[in-house]
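And now, subunit A:
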Amino acid sequence: MSLQSTMAEVLDRDHVFSFMAPQSAANLNVEKNVLLYLEGISVSFDGFKAINDLNLYINDGELRCIIGPNGAGKTTMMDIITGKTRPDSGAAWFGQTINLLDMDEPAIAQAGIGRKFQKPTVFEYLTVFENLELAMAGDRAVLRILGARISGEQRDRLDEVIDLIGLKELPQMRAGSLSHGQKQWLEIGMLLMQQPRLLLVDEPVAGMTHQEMDRTAELLTSLAGKHSVVVVEHDMDFVRSLAGKDRTVTVLHQGSVLAEGRMEQVQNNRKVVEVYLGE
Partner candidate 1 sequence: MLEIQGLNQYYGQSHTLWDVELSVPAGECTVLMGRNGVGKTTLLQCIMGHHSVKSGSVQFKGEDLLKKSVEQRPRVGIGYVPQGRQIFPLLTVEENLQIGLPVLPRGKRRIPDFIFDLFPVLAEMMKRRGGDLSGGQQQQLAIGRALVVDPQLLILDEPTEGIQPNVVQEIGDIIRRLNREMDLTVLLVEQKLPFARKVGDRFCILDRGRAVAKGAMAELDDQLVKEYLTV
Partner candidate 2 sequence: ADTIKVGVLHSLSGTMAISETTLKDTMLMLIDEQNKKGGLLGKQLEAVVVDPASNWPLFAEKARELIEKDKVSAVFGCWTSVSRKSVLPVFEELNSILFYPVQYEGEESSKNVFYTGAAPNQQAIPAVDYLKEELGVERWVLAGTDYVYPRTTNKILEAYLKSMGVAEEDIMINYTPFGHSDWQSIVSDIKKFGAEGKKTAVVSTINGDANVPFYKELGAQGVTADDIPVVAFSVGEEELAGIDTAPLVGHLAAWNYFMSVDSEQNDEFIESWHEFIKNEERVTNDPMEAHYIGFNMWVEAVKKAGTTDPTAVQDALIGVAVPNLTGGYATMMPNHHIAKPVLIGEIQDDGQFAVVSSTPGTVVGDAWSDYLEGSKDIVSDWRAPLSCGNYNVKTGKCSGQNF
């Protein structure tokens, strides 16, 4: 190895320390029109199989509802996609090129996967506005965020989102002081600011009124197309209005797919009715 190449290597800040390298190295490739592949995923906790040989494909631009009994593994599945939980086996790919299992949470997030948690989690000490600002898409490198300023365009977007989530009057409120439902909205807003390619939305309407639910449904449908959206929800009205006539609904049960198909089919599936929907 020549001195020159060694020097070049040392000076190349992307390679000296792996953690200094920009993360989303590979480019997203959705040639096959599939954005997310989950294949043969299994995970167990202290011997309990929470996810059992799960296979799931999400198309680019698709809006997918996932339902299933409590404890079916829906949240765990999202944990796996976002890098929070490592599966015991299986593969998870984002597009054709990005192997999610090789990446950690920030890398996955930067690759374009955003998530809303089941239990709303916001930065309690920061204001509503700041929460959204932090979520805003953009370079996450330390020096960049140090110098980051809000451009006019970004401000418009922020105002738009604040309006959308109904917190127009409270932009300077500490997020910790919001009510449960308001936090839900704020988190949805943060997701919107992040503009991810894939949105994972875990029970967005818990604690919302019926009308708010409708608004949320509208919002999510409008996102589909440009983004892929995966929604987990227990409220059937909401799921129905999301799924419409021709979107796919997946039913998880005991860690694997129990049924998949259009809402009608699923609704009439005997097993689904038995384990989930009730009479």
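Everything below uses one rule, namely that a contact is a pair of C-beta atoms (placed from the backbone, for glycine too) under 8 Å apart; a residue touches a chain by one contact, two chains touch by 3 or more; residues count from 1.
The candidate set was assembled so that all candidates are chains of the complex that A comes from, given by their letters.
Just so we're clear, the structure is a prediction, and the values are computed from it rather than from any experiment.
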Quickly now, which of 1 or 2 touches subunit A in the complex? Give its number.
1
Candidate 1-touching residues of subunit A, taken from the complex the two chains share
45, 48, 68-72, 74-75, 118-119, 166, 177-182, 184-185, 203, 206-212, 215, 234-236, 275-279
